[in-house]
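Notes to accompany the following structure.
Note that one protein chain of the assembly has been removed; the remaining protein chains are unaltered in position.
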Amino acid sequence: MIPRYARPEMVAIWSPETKFRIWFEIEAHALSAMAEMGRVPKEAAEKVWEKGGAATFDVERIDEIEREVKHDVIAFLTHLSEIVGPEARFVHQGMTSSDVLDTCLSVQLARAADLLLADLDRLLEALKTRAYEHKDTPTIGRSHGIHAEPTTFGLKLAQAYAEFARNRERLVAARAEIATCAISGAVGTFANIDPKVEEYVAEKMGLKPEPVSTQVIPRDRHAAFFATLAVIASSMERLATEIRHLQRTEVLEAEEYFSPGQKGSSAMPHKRNPVLSENLTGLARMVRSYALPAMENVALWHERDISHSSVERMIGPDATITLDFALARLAGTIEKLVVYPERMQQNLDKLAGLHNSQRVMLALTQAGMSREDSYRLVQKHAMKTWERGADFLSELKADPEVTQKIPVSELEAMFDLGYHTKHVDTIFARVFGAS
Amino acid sequence: MIPRYARPEMVAIWSPETKFRIWFEIEAHALSAMAEMGRVPKEAAEKVWEKGGAATFDVERIDEIEREVKHDVIAFLTHLSEIVGPEARFVHQGMTSSDVLDTCLSVQLARAADLLLADLDRLLEALKTRAYEHKDTPTIGRSHGIHAEPTTFGLKLAQAYAEFARNRERLVAARAEIATCAISGAVGTFANIDPKVEEYVAEKMGLKPEPVSTQVIPRDRHAAFFATLAVIASSMERLATEIRHLQRTEVLEAEEYFSPGQKGSSAMPHKRNPVLSENLTGLARMVRSYALPAMENVALWHERDISHSSVERMIGPDATITLDFALARLAGTIEKLVVYPERMQQNLDKLAGLHNSQRVMLALTQAGMSREDSYRLVQKHAMKTWERGADFLSELKADPEVTQKIPVSELEAMFDLGYHTKHVDTIFARVFGAS
Amino acid sequence: MIPRYARPEMVAIWSPETKFRIWFEIEAHALSAMAEMGRVPKEAAEKVWEKGGAATFDVERIDEIEREVKHDVIAFLTHLSEIVGPEARFVHQGMTSSDVLDTCLSVQLARAADLLLADLDRLLEALKTRAYEHKDTPTIGRSHGIHAEPTTFGLKLAQAYAEFARNRERLVAARAEIATCAISGAVGTFANIDPKVEEYVAEKMGLKPEPVSTQVIPRDRHAAFFATLAVIASSMERLATEIRHLQRTEVLEAEEYFSPGQKGSSAMPHKRNPVLSENLTGLARMVRSYALPAMENVALWHERDISHSSVERMIGPDATITLDFALARLAGTIEKLVVYPERMQQNLDKLAGLHNSQRVMLALTQAGMSREDSYRLVQKHAMKTWERGADFLSELKADPEVTQKIPVSELEAMFDLGYHTKHVDTIFARVFGAS
Partner (left out) sequence: MIPRYARPEMVAIWSPETKFRIWFEIEAHALSAMAEMGRVPKEAAEKVWEKGGAATFDVERIDEIEREVKHDVIAFLTHLSEIVGPEARFVHQGMTSSDVLDTCLSVQLARAADLLLADLDRLLEALKTRAYEHKDTPTIGRSHGIHAEPTTFGLKLAQAYAEFARNRERLVAARAEIATCAISGAVGTFANIDPKVEEYVAEKMGLKPEPVSTQVIPRDRHAAFFATLAVIASSMERLATEIRHLQRTEVLEAEEYFSPGQKGSSAMPHKRNPVLSENLTGLARMVRSYALPAMENVALWHERDISHSSVERMIGPDATITLDFALARLAGTIEKLVVYPERMQQNLDKLAGLHNSQRVMLALTQAGMSREDSYRLVQKHAMKTWERGADFLSELKADPEVTQKIPVSELEAMFDLGYHTKHVDTIFARVFGAS
């Protein structure tokens, strides 16, 4: 995580202050549960809530203690006992550090997922708005970077909408998977703590109890979570790449908003570059890469080893902060994207009607010509357009082999654009529901 | 994919014969739909079904045609017209190659998922059986590779069961995501084909219509699919690693089945190695690695480029065949795993009662000692055991600072194993449901 | 590896026949060394060379034996003794399977590297030829996909040449690293075999002795090798991406050769797509992905575990065969690339002289204007061109703030192309040496 690519709300989730506050809540709720069960004095629990609830935990003091004991949870508990007094000895009883650490990580990832879901909602809204705005804006569809057949700019955005709607569903599932609570002791047997404590804490923290933990919550949950972020990042890269293509000098069908005062290049005053989308492409690579160590984290030894910990200290913040920043940037880019319908039309006209080649070929086939022959016939004329800029329709009209099968008037009628856009409403209804 | 790590049923899904058969079905169903809608003669559709349905497609002939036209679908269609005759010209009308290729890939991945689900079911069954068999077999739980507190071997397997049950759910979701059908033409606009054809083919092929496609089905679906396989592979690595650890000479609590006639080492006749589990570890690395190019495939240019194709030709078979083989091998390994409960007990006794250190510490705390003091006191005695092999209980009993707080009889009672296993039934009920 | 993306010479390196032949040579050379040292009868070595040298090893028979003993090297040795007779008992004495397997893999990877080096040489030759052909062909340089300043098409190719020349050096280094021989016994101590045997075999097989092995050759060597292939693949992706961009309909400055009879699209007869370059993009993703499991293979347990083996059985062939095919395809693509200089000139003219914006700005600065002011002044005029298609030079000439600093005649002189290409010879000399 670097400040340049970070937003405060997501950063706050990963601050030491937030972490210690969550730790406190987990410990205090566990204590309350034990007090309810008569295992510890109710007064102790009350005292802990009272003193700890009011306190601001001193991050530097905790760090100082950790340097001595070389154990972060013990350092926190020591600091807590400084705040609470002797009643603190009932805190953490029968628990192991991972009970606190893992449950805290679940809370943090669930909160991070909530922010990411809000980001996706904003992006979806932007895509929907712009899709309807350009539902009927014709533009050439391209396969292999080569003009294929017409589509509309709204359809492009509808496609992106559908893709991010899927990503939203994936993230909802991943959030549900990650939101579990383990308060099960040193090897997950509840030897020194009752399973009811886990259930109590889970409910209070908005989590579900982990059905069976070892010392830790199993890391396949986290792997699935970060893999989901990686898939979202990949979709983000796709949309960013589309914008980069559209802004190319030779294409220039759309452009990132370029604010007054902005400088595109230190050397070349004429430049307006799609730097946001390029930046998103790079950020997507990062978010994608974090899925790998998350997957390697799954195979912990026996009831746990701590190799996952350093990885998660890094990718927990890095992946969520980067993706949050990137999704917000992407939403903003879409919201403010400058679209050039005239240029789209110009580009559409560039291949002089070639995009109707399939329709002509089909008509020849319908008129009795074999598929092979009609393909060769149409390809022959198409290549003249491709190579020498000939007008496709004129070439067809001048060829008796064609006009024998298709009257000139029908040929001409085949070059209307509406043919290609007649199902746009159907597709919009599929994507956005009945309007 | 290499034959050594492949099973015939999964291999068959990816054979050219299967592929061409699915292509035929897609084309023929599309033709039927068009015939029903009156777009093509019913007789043509009947002829295609009759001739094509009876034919065995000649893979070598298709390859030969492809070498000339450099296009696989055109090569197939040409061959099909050789079989069907002139009626074949109605086939593929208004469709694009990707309509066939992508829908076929959906069918193949869905079928592959079905085999993998069956593999998971077998593995889950094996884990459950062995978990119940060893529900009460005591064994030491280890964190960081170091003895922690006792658990049971059944609990270890129950944990694996829960993990693979989650993986099963993930795969069900991924299968649903991948099982879509696109018959939408060159840029997804249905310009030359009616959306009803897509709906018809989807239903016949057991798929759902893709709400909005470009020339292709969007690749975030495939990325999510292969990422799911990668997560499953990671869980597989975890279980394989557990077995490898248990079979270590110094641990030897369980062992892969070693068949008569088997040779562990060409040089050392005494060896019995956990080679299956080590092999699974390597295969897991492979399946995991395939998720990356699948994710890089998402950002296709505009309405598609074909960079995804070579990747999928490789990872489609490679990932599913490898994972199928590996899951079957893992299931077999669990089914036949030789377990040594006596050795588990011996290892459990190795640290001379140290695994009760937490319980003693808690009792001291309950008796009024501060958390810090009781930790230091117990640690002092524990280190004598750790470093000089002293008997932990004897040391405690000999220390008045301890016995002042806890009577000797209570101390002794703290070393019973049942304390650690009292919640095993609760956990089993959580994992396997009420028995 | 799939046949579609494979060439016979590289495939042959990985055939069972080649493998068993190399195994035989390693075993037989080791035997010769032992015979020279008087450890085994000379006649035995002679008999083994005579019988084994003449034999064709029966792959199916070896597979059959392996199914019983579950050990590939033992299966081979058993088959060898069937061929050689009782003298075969001296074969493999004091050796371990990995001595044979790892040394064989070194030979295979070194041979594969030799083919890849030849591929790179062909590619370099093609790049050099085309670079000189287009040394002075002007074309617009683009940053961010946006026109920047002019360059030449030859310079683009010279850049690619320099990049692949670096890749060649990397591969030479990686080949040297991988070409080691280990004949050191079960844990690398030479307990049952003399280090001189290793030295003898190494020399005969064209390898260097591994200074210190465990049971295996350390896998950091292989990781470095596959990482090098991954870097080469990334460069390949870069060049392929460049071609894909140049062939875009709106750019069309260069085009993959499109052979007579070729069909670009099953549906659209007008299409000519950069399918080779797109294919190379996908293959690059695959080769890159193989580096990961190779790196995960490094951390074998103690003196070895066999988790690396399944990985290498797959990526050994997959990575080298795919990269060999891809490099050959790339070389062919460059050799036959159709270049359109006229179109390059048209695109160059598209921004109406804007690519001289920096030069004008520098001149204003030289004439005493502050950097900030000259930037703003030039940007103002540039944006008019950008947004409304105004002629950049005319705008400048019409602005007294400009002409006060730069006389009109000097302004006009600033729009010559030679200014941008004056150092092309210098750069070519750097890349290709003095011509």
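Order as written gives the chain letters A, B and C; numbering starts at 1 within each chain.
Basically, contacts are C-beta pairs under 8 Å (C-beta built on N, C-alpha and C of every residue); 3 or more make two chains touch, one makes a residue touch a chain.
This structure is a prediction, so every number in the text was calculated from the model and none was measured.
Interface note for the absent chain: among B:Ala88, B:Ala148, B:Leu300 or B:Ile427, the touching residue is B:Ala148. Which of A:Ser310, A:Gln346 or A:Ser394 touches the hidden chain is settled by the complete complex: it is A:Ser310.
In the complete complex, the hidden chain is touched by one of B:Lys47, B:His71, B:Lys263 or B:His423, namely B:Lys263. Remark: the omitted chain is touched by one listed residue; of C:Thr18, C:Thr129 or C:Thr365 this is C:Thr365. With the whole complex as reference, residues 77-78, 81, 86, 88-94, 141-145, 148-151, 155, 158-159, 162-163, 166-167, 170, 173, 177, 185-192, 195, 209, 211-215, 218, 220-221, 223-224, 227-228, 230-231, 233-235, 237-238, 240-242, 245, 281, 284, 288, 291-292, 295-296, 298-306, 358-359, 362, 365-366, 369-372, 419-424, 426-427, 430-431 of subunit C touch the missing chain. Residues of subunit A in touch with the missing chain: 2, 4-5, 68-71, 73-74, 77, 92, 94-97, 185-186, 192, 244, 259, 261-268, 273, 275, 278-279, 281-283, 285-286, 288-290, 292-293, 296-297, 301, 305-311, 313-315, 317-318, 322. Listed here are the subunit B residues that touch the chain not shown: 140, 142-149, 244-245, 247-251, 263-265, 267-275, 278, 292, 296, 347, 350-351, 354-355, 357-358, 361, 375-376, 378-379, 382-383, 385-386, 392.
To be clear about the criterion, only the chains that are shown with their structure count from here on.
With each centre defined as the average position of its C-alpha atoms, the distance from subunit B to subunit C rounds to 32 Å. Residue positions of subunit C with contacts to 2 or more other chains are 244, 263-265, 267-268, 273, 275, 278, 292, 296.
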